[in-house]
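Left out: one protein chain. Kept in place: all the others.
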């Protein structure tokens, strides 16, 4: 069965390591914070200028001067630091963030990603996404494998305007965990109960399938 | 008579305005701080990362963590701020300092300045001088008009390696106050008791002399 | 103290000299850390044809959004917009020009403007629509594009505390673009919650030195919250 949003977050959380500085995009990536393995500590970077984002505030703790990149009220974790936006993106662009998790509309076999703009639709802007994909070595894209109409989002070439070129190496969809290398998708894991055939059918870009494709352990 | 070091500083101080942020180079420029007109306030920038440099410390006040760009122990004035070297030169390069005063070996009619290097002699480096001359709109160079051997330091073309190109507009020497524009030196004032002829004789670059050349008032 | 005293006594004085078709660099992220009263003054003045450089453009009735109904903004340079209906309408109809700029590039452009760096290379936006018309170059096998600095005729900034000399301290994530905007205005106007005497702020703890600040005013702020998100106290 296709992974739920929560399960996607759960699987991404397995990629965390103790002491990681992590930037989580809006949506599913945000949920990853709920699944940090016990005994492990990660520090969340919010690109508006906060390292060490804490949980949401209680009514009493709400502070209009303390928000995350999604403009939600938050708190600070112990050992947090605050800085301006240039410093925040110096951190991101300079490759100091250990792991970035973000959503996408499409990715392709060359590691291109389209995530911010659908021509003809209202354009809201890229926010920090272009900086995040250009700056991080270690990025996990989370998205559904295909549209509701069964159109693959893992393509030979992205059709939408790009957010970044050649920067994505790992994609977790609701059906599979995939690595991108040498201009191909490599199937690493499949969602529990999902067959390799289903994945093949919904992957438009070239997909390399090893002899044994393990099921994800959640 | 040629101006003394103290008189040079005194004349430069007349160019100060209330509320000026000023960077004073090592040597004569440093003395300018002693002649800030009464009732006027200026704030001294030290390029190692201090805005609002105070006087030298007493023995009791000495703090190894508080020095100026000449590596001398200093104090902080009221309202001072401390910052890192990138911020300090952002301030300088971005043109935020109102007046910069520094010494030179040579200047020429095109506003070029040579101040850091004499080939064949020991090279110590340019420190912040190249940033200061490139960043400031308002620079006063203080120097002796000619060498001890009577060789002019105000030239048609600098002979020494440049510190900056086309950036000097005002030069105060021990003999004269001179403006540089349109590829010429313009004589503005002469030191008390110094004749225009003396100045002409010791100025190698083209010098424009107005009908009346006032004596400096010190 | 006259020389360095940046305090002005009215918002009119604070924004004096702002004229039609000028460029304003603004601090703030969403509605957090915005110069509420300086924006209100721009609305009151009715200045038109403005180019606003700001990460966002507020909501319909708050933040820079209040400058939209009277068509005061000609162009906006921002990373994320469209959070209000009038903005959407003006953008779709072509009345409002929108130059989308990646958030980090926008921050760096402001910083560069203030720091006398006319242009810099960044990997951000390489191979995307943002790179169109820009120089591309390889350094150590990676691709970068050349981005130019931004300087505004005015910068509008919200800080927490200031001394009369304009030394600024920001509070929590209301810092965001504010210290950068402060460096990038030919005239930098700052409004704060509290003004103290020079010497009261620790010189080691000043976020923006007063050299960048031209005018300073104390205001009161609504501090509207865009996404009020809470957990229950029990959690």
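When the chains are written out, they are named A, B and C in that same order, and each has its own residue count from 1.
Just so we're on the same page, a contact is a pair of C-beta atoms (placed from the backbone, for glycine too) under 8 Å apart; a residue touches a chain by one contact, two chains touch by 3 or more.
Keep in mind it's a predicted model, so treat the numbers as computed, not measured.
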- Query: Who touches the missing chain here, C:19, C:61, C:204 or C:222?
  - Reply: C:204
- Residue among B:2, B:36 or B:117 touching the omitted chain: B:117
- Query: Which residue from C:36, C:83, C:108 or C:191 sits in contact with the chain not drawn here?
  - Reply: C:108
- Message: Which candidate, B:25, B:79, B:103 or B:128, sits in contact with the chain we can't see?
- Response: B:128
- Item | Touching residues on chain B - with respect to the absent chain | 46-50, 55-60, 62-68, 70-74, 76, 82-86, 88-89, 92-93, 112, 117, 122-131, 134-135, 161-166
- Residues belonging to chain A that touch the chain removed from view: 17-21, 40-43, 45, 51-52, 76, 78-83, 86-87, 89-97, 135
- Message: What does the interface between chain C and the hidden chain look like in terms of residue numbers?
- Response: 108, 112, 115-123, 137, 139-140, 142, 144, 148, 169-172, 175, 203-205
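The criterion applied here is as follows: only the chains that are shown with their structure count from here on.
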- Message: So the centre of each chain is just the mean of its C-alpha atoms; given that, what is the distance between chain B and chain C in Å?
- Response: 35
- Starting from the mean Cα coordinates of chain A and chain C, work out the distance between those two points in Å. 29
- Message: Can you compute the centre-to-centre distance for chain A and chain B, using the mean CA position of each chain? Integer Å is fine.
- Response: 55
- Item | Multi-chain contact residues (two or more partners), chain B | none
- Task: Could you list which residues of chain C touch at least two other chains?
- Result: 111
